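Missing here: one protein chain of the complex. Every other protein chain is in place.
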Amino acid sequence: MTKKSKTICTIIALLVLAGMIVSVNEFTSQSSMLRTVLQLGSIYALAAVSMNLLNGFTGLFSLGQAGFMAIGAYTYAVFTIPVNSKPIVYYLYGVSDLLANVELPSWVGLILAGLMAALLAAVIGAPVLRLKSDYFAIATLGFSEIVRILVASSPFNTITNGSLGLKLIPGYHSYYTPFIIVFICIVIIALLIKSSYGRAFKAIREDEIAAEAMGINLARHKQLSFIISSFFAGISGALLAMYLGAVTSTTFPIMLTYNILLIVVIGGIGSITGSIISAFLITAAKEWWLRFLDQTMIIAGIHVPFLRTGFRMVVFSVILMVVVLFWRRGIMGQKEFSWDGIYRFFTRKSRKGGAVHE
Amino acid sequence: MSKQNLLRVSDATMQFGGVVALNNLNLELNKGEIIGLIGPNGAGKTTAFNVITGVYSPTNGEITFDGEVIASNFPHGKMKALYAGQNAGKYTKSVVPTPDKITKKGIARTFQNIRLFKDLTVFENVLIAKHLNIKSNVFAATFMLNRKEEQQMREETMELLKILDLETHKDDIASSLPYGKQRHLEIARALATKPKLLLLDEPAAGMNPQESDELKNFVARIRDDFNLSILTIEHHMQFVMGICDRIYVLDYGTLIAEGIPSEIQNNPKVIEAYLGVDE
Partner (left out) sequence: MTATAFFSYCLAGMSIGSIYALIAIGYTMVYGILRLINFAHGDIFMMAAYFMIFAMVDHQIPWYFSMVIMIVSTVLLGVVIEKLAYKPLRNAPRMSIMISAIGVSYLLQNLATYLFSALPKQYPSIPVLNKTIALGGVSTSLVTFITPIITILFVVLLMLLIKYTKMGMAMRAVSKDFEAAQLMGIKINSVISFTFVIGCFLAAVGSMLYFTPRPSVFPLAGSLPGLKCFIAAVFGGIGSIPGAVVGGFIIGFSETFIKAAGYSEFSDVFTFVLLIVVLMFRPTGLFGENLAEKV
């Protein structure tokens, strides 16, 4: 396919997607599952893509996602809760003088959320990135927990409202807000990966020693990937805060990181398209389609076995294990969506073979 | 051709714990030369490469490249007591660059066990090696403000692929290439970093005599076309004797002979090292 026809196809596809979202907004009721699933799905898509940048493209297995999302969420909340609402929210501890009259516009809050997360990544990056892969995973996990506990701890009561958490967080201006923001962010990440720096990240993933021998400074590039990934994780956290309207430290447990990891693994580690598809699929399944697994069902007078609260999550866990054990590639493997790929799929063009080496 | 020194390895010793892997190596390479580094297995040849390229920091000794000391170290800390090599007090500076810095200075290498970026395409493998000279920062690169630079990197990459006869494979996944082509790709990738000195670690491994002959011509050609100097480890004696200007011989980490090919071939110590002594 020519470049021109590819661009036309892309534009048409985007318009169709946009059209679908618009029609969902116009034609479904406020409480429809589809609405919430689409919004939540897009937030998880960004979280998954930012995790994939670090884990999948640079090969740095980090389990700190939840911590960075927490920072982003709290930063956003702290700066955007309306001044009038602050006394209500901070009723127990009072609000710090620094913040009492601060109320920033939504987009500023978002960027600050990303920057705070990026700042934390910059600070802990230097020492942590030197660690071997297993230890790096545990260290990031440790940091995530440290963040989660500290954010709700007493010294910060007047800023983060301690264990009560923050509420009355202003939500989205319009239904389309999360989609637009997530779209922009993912496009930026995709551009980064297409660039020379993105290729350097992939080189580090493939073979660190060879990458270094080819002139790529490992420390600098790993830090870059870590900081950028955390920036977008922070933004996804802020988007989640806007969606939920309230956050506490229990909103960001290790389970959240595992959930995002699940999405990344099923979508394909190293594929942006995979993460996006997987995010929507899994969110839809979890929040909507598989809800029935949690309800007790009686068919023809017989109790259907297994079906009761909690079964849904068990099914999920089993699906994850199946993917990890038998289908490590995930939905997209390391490939991205491409018009050529679709064209080839439909015309079944035979591909060039070659000797396979171990 | 006037002899201009490009690489000087001075008293390089590499000691791991109690084991001396490289013992006081002294080696000189002049511009345009092809130097061979040979010796039985385990003699310390790849260790020498790793010391030169910064993968290891020498326990003692100095590496000078194009007039600049690019690596240097002396026994200190725990190693001070353990040091079993020579010239203990000679060096006092500690210059410990990461390998990427040494590559940026103009030394590139290939690996004994091929270390290609396995899941990436042939084109990407070489293109990545162009990243080290990138002038734009991550923002410019992401938002495509560096179109010209990116274009140039891609053109240079295509050029290299053509020269190394890999053009038709450009979109193939690196690990799907036949063995010989993979070795070519490793060399193409190293060349992409625009080196002045190329370190080849057993480039002819696994090749039959005809292939190794072609490699000989190829190495001579790239030396001329790319204005290179080459230091090569190799076991294929035909290859080494046929192409090297001078040869260094290592055994158990120590230099046992150096000279031109004819001298080395007839050196009794070299023969003894490879074949053993009659009991």
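Letters are used for the chains, namely A and B, taken in the order the chains are written, and counting of residues starts over at 1 for each.
The rule is short, and it goes like this: a contact is a pair of C-beta atoms (placed from the backbone, for glycine too) under 8 Å apart; a residue touches a chain by one contact, two chains touch by 3 or more.
Since we're looking at a predicted model, the values are computed, not measured.
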item	value
Residue among A:I204, A:L261, A:I277 or A:M332 that touches the chain left out of view	A:L261
From A:T7, A:T28 or A:S153, residue that would touch the chain that is not displayed	A:S153
Chain not shown, touching residues in chain A	55, 59, 61, 63, 124, 127-128, 130-135, 137-139, 141-143, 145-146, 149-150, 153-154, 209, 254-255, 258, 261-262, 265, 269, 308-311, 313-314, 316-318, 320-321, 324-325, 328
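Everything that follows uses one rule, which is that only the chains that are shown with their structure count from here on.
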item	value
Between chain B and chain A, distance of the C-alpha-averaged centres to the nearest whole Å	42
Residue ranges of chain B touching chain A (in the complex, touch as defined)	53, 55, 98-101, 103-104, 108-109, 111, 115-120, 124, 127-134, 138, 141-144, 150, 153, 169, 172-173, 175-179, 182, 189-190, 192-193
Complex interface listing, chain A residues touching chain B	188, 191-192, 195-197, 199-200, 202-203, 206-207, 209-219, 224, 228, 334, 352-357
